[in-house]
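What you see is the complex with one protein chain gone and the rest in place.
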Amino acid sequence: MTDHLPLPPGRVTARRISKSFGGVPALAGVDLEPRPGRVLGLLGANGSGKSTLCRIIAGEMAPDGGELLLDGEAVRFATPKDGVRHGIVIAHQHPSLAPDLPVWENLFLGMERCGLGGFVSRAGSRRAAWHMLQAVGLDIDIDQPVERLSAAEQQLVEIARALSREPRLLILDEPTAALSAALVERLFAHVRALAASGTAIIFISHRLQEVEALCDDLVVLRNGHRVGSWELDGSLDEARVLDLLTGDSDVASRARDRKPQAAREVVLTLEGLAAGTALRGVDLDLHSGEILGLAGLQGQGQEQLLDAVAGFRRKDSGRIVHRGRALSPRRPRDMIRRGICLVPNDRHRQGLFMNETVGENLAAVSVAMQPQPWRLRRRALRDFVQRAIPRLLIKTRGPAQPVATLSGGNQQKVVIGKWLDGSVDVLLLSDPTKGVDLRARREIYDTIADLVAGGSAALVYASDIHELLHHCDRILVMFEGRIVEALSGSAMTEQRVIAASFGRVA
Amino acid sequence: MSAAGGLPRTGSALAIWPALRRSGLGPGLLMLAVVTGLNIALQPDFFSGASLSGNIATFAPTILICVAQAVIVLSRELDLSLGAGVSLINCVMASLPQDKVGGPLGVMAIAILVAILLGAVNGLLVAYAGLPSLVATFATGAIWFGLALTIMPQPGGVISDAIGDRYAGTLMGIPVPLLIIAVAMTGWAILARHRSGRRIMAVGSNPQAARDAGIPLRRTKLLAYLVAWILVALGAIAISAQTLSGDPRLGTSYTLASVAAVVIGGISLGGGRGTPWGALVGALVLGLVTNVIYFAGIASSWQEFVKGLVIVAALGFMVLEGQRRA
């Protein structure tokens, strides 16, 4: 990576790119001119067209209109490989790796280092792979299959691969979503060095602090239009960005009105809950009317904790006590019966039936849990769906719209909405706003707040600390499968949460 | 620098067991050991030259066809037309005027050409037309069977003795069937070190990632089918060399045997995981099980039942081992 000569100066420019899916415009004539040697921040709510734009620039998707210019000349990419050939490389938000192949082979996927006659040069590849990974701070066995790596490690492999392709334009699509703060810092140092050597970089993130720290230029997209762009000089006018992103500048400023935790009854108690290697003994009390946040670095057992409470992961030891009764769930159904509901981490794989309509998805739980399997209470289901859509502010043409055509935030609302037909007593949410725009984020927490106001409780894990600080009554910080810190009231500060996330308890 | 990483280790030749576990070959090998043991117990002259070479001659077609299936399964597809394809190739061979097409070599060359054609049709339908391989190859299997019946409505025809003699003979002291298997496996070993072979694995493991990485998905899948069908041709030639006549139903049982062997060999039907060596092991297990049933003098009415039970037991064993690995 470090020993290559920079490509001759080349400029990739996207001009008036438009793209629509099934008549719905995703991009309406967007220009983008990433400049060599600078990092361009691309901001936008979900569904604003960021990823589509990047995929088009990288040659993974063909635009409906507009053109890509390379040093002023129009080019057409038939395949992603054409993009790579012209030095345009993308690191995807979701790592695009072959799980069964060893790490080193994944680094050269599609670009194998070959010797005579197309035979893969093993020794050379492995040595190069090791250096590539060292560069991004990843120190792992390069012979193990990629599927053994954690999400963060997979993300770094994806990034290392992109970096190694000696790009003249590097696109990083939410590269930091799975990374810890230390790794993010290391990645940023690397990206800056790459920019200094003359590479143009497009950086997509939902985290404004990261954009502020890294980017030289900024482009804001909304609904497929470019609504703002300016040069950054080390600081970001957050109010202006939020205004452009949502047309609503106080979107983030409405903090939860915390009520004192006076003699509230305990809804859920965990005692020494352990499951697998990730969850090593957790004690907590969840009170009625409370939104309890789980913080910590990614992968400290938060997801496993929620899965275990939901009956989706078998516990090895410890007790789960719900309203005075100890439970050993065998499957989620056992917990759903008691009103303990999980909004899972991966909404596409775990939360939604992507080929179905909004209405079918909203009704899924009611259909699954109703006592008589031979009946379908069509009218009751229809009424519920008709009520749920406005209650959750789901932006949809109606219950018959395919759920796959909704934006990420609205899909997440559907996942939450399917629980609202029954009585929810404990709502477990695993990173509910991942990849969700700011407005939808607020609306989702409003729904949670409404729900707990009625006497139930919510346990929320979120990767974004600010979100938890903003919306939770208390915060528990997890580290290596245990809770290391409980914060409430004035002790709930970013500093305390971050310190505890690294295992440092005040 | 933690202990886990360090400088790249060159793959240690002694680290066989972890590699076996990773490849899922462990249970298959264990089963192979058990059935071999039973075979030896029942057939005391198991290790005699005649018995060994007889066994290899019998198993070779199965092995080749199972390895063919493995190559396709590794690319995350399936081929249910292998058996009918074997029949069709066999019927073509038996209906050729043996002398006018250049003798045994000519017949074999035509067999290979036919196989490549069949593989190309399957590969084009699956990779380029995007049809689901399970059903599409079932459909082409019906067509191959129909064509075989058209060529040869009844078993018959003649395949030149020269092919049979050559198959039963030795070359440089090595039995020819063993040599064919060795050539086939070496061929795979070479391919697996080549960019194209690695790409078959990558496509099977995660087609989307492979596509994003610029690997030509369609061409790679087509390649897997073509490679597999060359192996099928070898298998068809091997079995024709033993029967020396044509039979439109000759290959029927190979389709399902090949799928079973793939599973026993620890190759994931989800693609990308395992190696064709597993299919070889699986094919040997299936062949030896048949031997055991035969030599144990089990009454014919019991044979089907016992064979079924063995396969079920093998499956259960695979599953338990698989769960332990997880």
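We just call them A and B in the order they show up, numbering each chain from 1.
Just so we're on the same page, contacts are C-beta pairs under 8 Å (C-beta built on N, C-alpha and C of every residue); 3 or more make two chains touch, one makes a residue touch a chain.
Following the convention adopted for this analysis, contacts and distances are computed from a predicted model.
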Absent chain [UniProt protein name; select from "Universal stress protein family protein", "Rod shape-determining protein MreD", "ATP synthase subunit a" or "Autoinducer 2 import system permease protein LsrD"]: "Autoinducer 2 import system permease protein LsrD"
Options B:A136, B:L250 or B:L288, residue touching the unrepresented chain: B:A136
Touch with the omitted chain, as defined above, among A:A123, A:A239, A:A404 or A:A453: A:A404
Identified contact with the non-displayed chain, of A:G289, A:G311 or A:G417: A:G311
Chain A residues that touch the omitted chain in the full complex: 20-22, 24, 26, 52, 93-100, 146-151, 154, 276-278, 307, 310-314, 329-333, 336-337, 342, 344, 346, 348-356, 360, 364-365, 367-370, 372-376, 402, 404-405, 418
Those residues of chain B which, in the complete complex, touch the missing chain: 125, 129-132, 134-136, 138-143, 145-150, 153, 206, 208-209, 256, 259-260, 263, 269, 301-309, 311-312, 315-316, 319, 322, 326
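The rule is short, and it goes like this: only the chains that are shown with their structure count from here on.
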Interchain centroid distance [CA atoms averaged], chain A/chain B, Å: 43
List of chain A residues in touch with chain B within their complex: 60, 79-81, 84, 92, 96-101, 104-105, 109-112, 114, 117-120, 122-123, 126-127, 129-130, 139-143, 145
Contact footprint of chain A on chain B as seen in their complex: 1-2, 4-5, 7-11, 22, 193-196, 198-199, 201-202, 204-206, 208-216, 268, 272-273
